[in-house]
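Of the protein chains in this complex, one is absent; all others appear in place.
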Amino acid sequence: MSSNEPRSEVAEVVDSAEEEPITAESLIEEVSIDGMCGVY
Amino acid sequence: MTVLDAPDVHQRPATGSLVEQFEFGLDAPICLTWELTYACNLACAHCLSSSGRRDPRELTTAQCERVIDELQRMQVFYVNVGGGEPTIRPDFWHLLEYAVDHQVGVKFSTNGVRISPERARYLASTDYVDVQVSLDGATADVNDYVRGPGSYDTALTALENLAEAGFADAKLSVVVTRHNVAQLDEFKELADRYGATLRLTRLRPSGRGVDVWDELHLLPEQQRVLYDWLMAHGDNVLTGDSFFHLAAFGESLPGLNLCGAGRVVCLIDPVGDVYACPFAIHDSFLAGNVLDDGGFQRVWQHSPLFQQLREPQTGGACASCSFYDTCRGGCMAAKFFTGLPLDGPDPECVQGHGETALAHERTVPAPSQDHSRRTPERRQPVLVQIGRRPEPAEPPVTACAQSPLAGFTPDRDGA
Partner (left out) sequence: MTAASTAMLGQAWRLSPSVALRPEPFGALAYHFGNRRLTFLKRPEMVEVVRSLGDHRDVRSALNAAGVPEAQWPAYVTALQGLADADLIRPRETTEAAA
């Protein structure tokens, strides 16, 4: 649906997924929209 | 959309903390600051964009609409519109509607000058628009010293009008300084009084800020006061993650705790120039222009400057410090504009490494541009006049003492 595609030069993802325990924290993370430095 | 030919040698891991992921960069900024105009009715002493005079190359209405179209395509969710004073652009209200109609949420930052009761009612009726009113003193004397006579009244009137019109949750945004850090409780009260959310942000030596930084920036003990206050009272207080350098005091404050420049945020300036950050308006941080081929998207995704910022940071001189993991070496703009090396400590490093660095020989960079008003005005803040007088007691290298080797650019913005 999105017109954005990941750029190939940084989309080479090293898949170490099998070794990582899956917790909810490894699936989602909430961030404040105000929580990014560089916005006045 | 084009893709770089040369593959990047840095591989992005599949997992890891969000901070680690963001340091590699994103396909689009999460939010960005867009300064619509360098024109401003005020002449605040510490203005990060050295605003005052409109630039003749300011983007036209049509050009701004094309930028919004691009932001929509890139799915940039949220734009923080500022300036100068954005509301004094005649097409401001049109552009606001255009953005919202194109799925780009807007927060605009204002000194309040155009927030009449009628405009406040309009804003209260609009979804997806947030308003941020700037104030730098909880009392008129403290505020107007930096922002000019009458500016306190203008800001409070705007807040009053917004509250009266039923606008929910405006932001009251304060740059914390040596003179107002004792007023944090009062700022909170003010915000509460108008049904607004308080936002505290860091003073950087950017724009005109470099002229007054020596007088206004927090003393070490005041940084501790601020940190303690935020830890104790900061639940409903926003910071824009601008105090991540204080993480070295102990626990991190909420936020990404990461310099977002060129990674998750950037600035589009009134003439379409794209900078890594609104606090870094300087040729050294200029990534391109939205009017170039490929527009904003190409600049964001492929500019050499941003590629560089997205390379893994090693920490440099800070790498051996046990607090580097939390403070990440502090603010790039703060270091740059005080003439400190970017791979060393922040000038306000809470461990004191910044003070040591400041004592060394350093060259403060000359501004790349200056849109300040040329002649003094009635509404000019007192501090502006004082700040420009050379002080014999100051250390040898100051913002006023521009060495010929400081990177003078003959074609500086003039007119």
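Order of writing sets the chain letters: A and B. Residues in each chain are counted from 1.
Methods note: contacts are C-beta pairs under 8 Å (C-beta built on N, C-alpha and C of every residue); 3 or more make two chains touch, one makes a residue touch a chain.
What you are looking at is a predicted structure, and each value in this text was computed from that prediction instead of being measured.
Chemist: With the missing chain put back, which residues of subunit B would touch it? List them for me.
Modeler: Spelled out for subunit B, the touching residues are 12, 14-15, 18, 21, 24, 26-28, 30, 75, 77-78, 103, 105, 127-128, 130.
Chemist: Need a quick check: the contact residues on subunit A for the chain that isn't drawn.
Modeler: Subunit A touches the chain not shown through residues 1-2, 4-7, 10-11, 13, 17, 22-24, 26-33.
Heads up, the rule we're going with is that only the chains that are shown with their structure count from here on.
Chemist: Taking each chain's centre as the mean position of its Cα atoms, how many Å separate subunit A from subunit B?
Modeler: Computed value for the inter-centroid distance: 25 Å.
Chemist: What residues of subunit A sit close enough to touch subunit B in their complex?
Modeler: Listed in rising order, the residues are 2-17, 20, 26, 29, 31-40.
Chemist: If you look only at subunit B, which of its residues touch subunit A in the complex?
Modeler: 1, 3-4, 6-8, 10-15, 18, 24-25, 27-28, 30-33, 48, 73-75, 77-78, 80, 82, 109, 173, 199, 201, 238-242, 244, 254-256, 258-261, 264-267, 276-279, 301, 331
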